[in-house]
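Just one protein chain is left out here, and the rest sit where they should.
Take a look at chain A:
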């Protein structure tokens, strides 16, 4: 069975994907861990409308904030990635 990670979508990311969460299998090229850059590419290819939103969103892995350009961070099996865009309004 292929290894998986989970993605949670908030606010406009939720609207763009029509999902509050989904489970994604690791690509065959990197079957057990992916960088944040690869994560962005995978999410973009799955959801066309998500591309622009990802450019200004933040990621959190297992409820901890990660810097989007941090090359030392990898998404591993069983991780929970949150996509959090800024929310306006009130």
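Just so it is clear, contacts are C-beta pairs under 8 Å (C-beta built on N, C-alpha and C of every residue); 3 or more make two chains touch, one makes a residue touch a chain; residues count from 1.
Please note the rule applied: contacts and distances are computed from a predicted model.
Asks: Can you pick, from "GTP-binding protein YPT52", "Pre-rRNA-processing protein", "Trafficking protein particle complex subunit" or "6139_t:CDS:1", the UniProt name of the chain not shown?
Replies: Its record in UniProt gives the absent chain the protein name "6139_t:CDS:1".
Asks: Which one touches the absent chain: A:7, A:36 or A:53?
Replies: Reading the full complex, the residue touching the unseen chain is A:53.
Asks: Which positions on chain A touch the chain that was left off?
Replies: 10-12, 14, 20, 52-53, 55-58, 60, 63-65, 67, 82, 84-90
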